[in-house]
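Just one protein chain is left out here, and the rest sit where they should.
This part shows chain A:
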């Protein structure tokens, strides 16, 4: 067990170093509650998605206006998990979806996804994103949450190689994502800015197995 905990510790250190938020939780139930707590706290007084408060062109403004409510997406939860999560969302008055993400390109508040594994030395989550809905949820959410069982943390990319290969090379089309921290840029004067195209925050919810 201590090897798992060592990897979890390294994973936390490296992920936090690149601006991810790491929380350790007991189980999926706690993970769902955490996600909704964050959703409640987020922009308590406004529904605006990031950037829509700026002075924009008419077309950009028009896309902003398509977002009218708080939305969370969880496309890769199992049916049972999704039923439980969407019930919790309903209690809090938050819209929960698992498909039709193309209808929300202005942005959604939170995307929740199971991660397939993680690479501790770089703080990276590996997520099979072959489903377009899942892909979009991890791209257009303001806060992206990856649920990661501690036992799925590998030390290095080479330790994860066999399993990553199994994800990308199945004989059918695949889309596999390594995600490390939030979306970032330093393209203006090399000043770090978070959230240029993708999520502004990445939360890694590490679960005990």
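As a convention for this text, contacts are C-beta pairs under 8 Å (C-beta built on N, C-alpha and C of every residue); 3 or more make two chains touch, one makes a residue touch a chain; residues count from 1.
Basically, contacts and distances are computed from a predicted model.
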- Task: If you had to name the missing chain as UniProt does, which of "4Fe-4S dicluster domain-containing protein", "Carbon starvation protein", "NitT/TauT family transport system permease protein" or "Peroxiredoxin family protein" would it be?
- Result: "4Fe-4S dicluster domain-containing protein"
- Note on the structure: Of A:14, A:114, A:154 or A:203, the residue touching the omitted chain is A:14
- For the full complex, which residue in A:33, A:87 or A:168 touches the chain that was left out? A:168
- Interface residues of chain A (partner: the chain not displayed): 14, 18, 50-57, 59-60, 62-64, 102, 105-107, 121-124, 130-132, 135-136, 138-139, 157-158, 161, 164-165, 167-191, 193, 195-199
